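Subset of chains shown; positions unchanged.
As written, the chain order gives the labels A and B, with residue 1 at the start of each chain.
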């Protein structure tokens, strides 16, 4: 059974990822830099590629930032 | 390319962030810009929050989220089987809220209208509410 876990890890199916908060911070930085460099709003995939991670990892990290929830509560008050 | 999904989840505030993630994850396949996906997440968030706190008045139930795309056209529906809205025109007015005691801004529907290209509300008192939204992605 340990064999199967090893098989999957070697297969690259499992890889240790960075913590959500670290990733969220790195994503925010990378977004700013790439937006400035390219002079336009970047896509999700471009950001994931820039960070060297899969979309699957990037999305939860973006959720860990507060920009969405704060909108209706703060921006319009 | 066409694709669709329909999810049913418990009407608890813990699932608001989850609903945003589901919508973002589904539409991520179209490679939207970060601004576009934030618009979509914000609209979904407002609609799901409404279902939980207004539709079910925080007492729980099941929220439905439907997401689909056909090429660059996104379609979203958020539905509940809660108390419904007696006066939809009034509910959609900016700043109108039936729950000022919860410190609601009354801007949920206005945000959905602003961030999506189309928005429509159907509601029957004591039966439930369904919000339809559409958006065209500019990315090719």
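Definition applied: a residue touches a chain if its C-beta (ideal position, glycine included) is under 8 Å from a C-beta of that chain, and two chains touch if they have at least 3 such contacts.
Note that the structure is a prediction, hence the values are computed from the model and not measured.
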Number of copies of each distinct protein chain, complete complex: A x1, B x2
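Heads up, the rule we're going with is that only the chains that are shown with their structure count from here on.
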Whole-Å gap between the CA centroids of subunit A and subunit B: 23
Touching residues (chain side subunit B, partner subunit A) in the complex: 17, 20-21, 24-25, 28, 31-35, 37-38, 41-42, 45-46, 105, 107-108, 110-111, 139
Subunit B partner contacts - residues on subunit A that touch it in the complex: 31, 41-45, 47, 55-56, 59-60, 62-63, 67-69, 71-73, 76-77
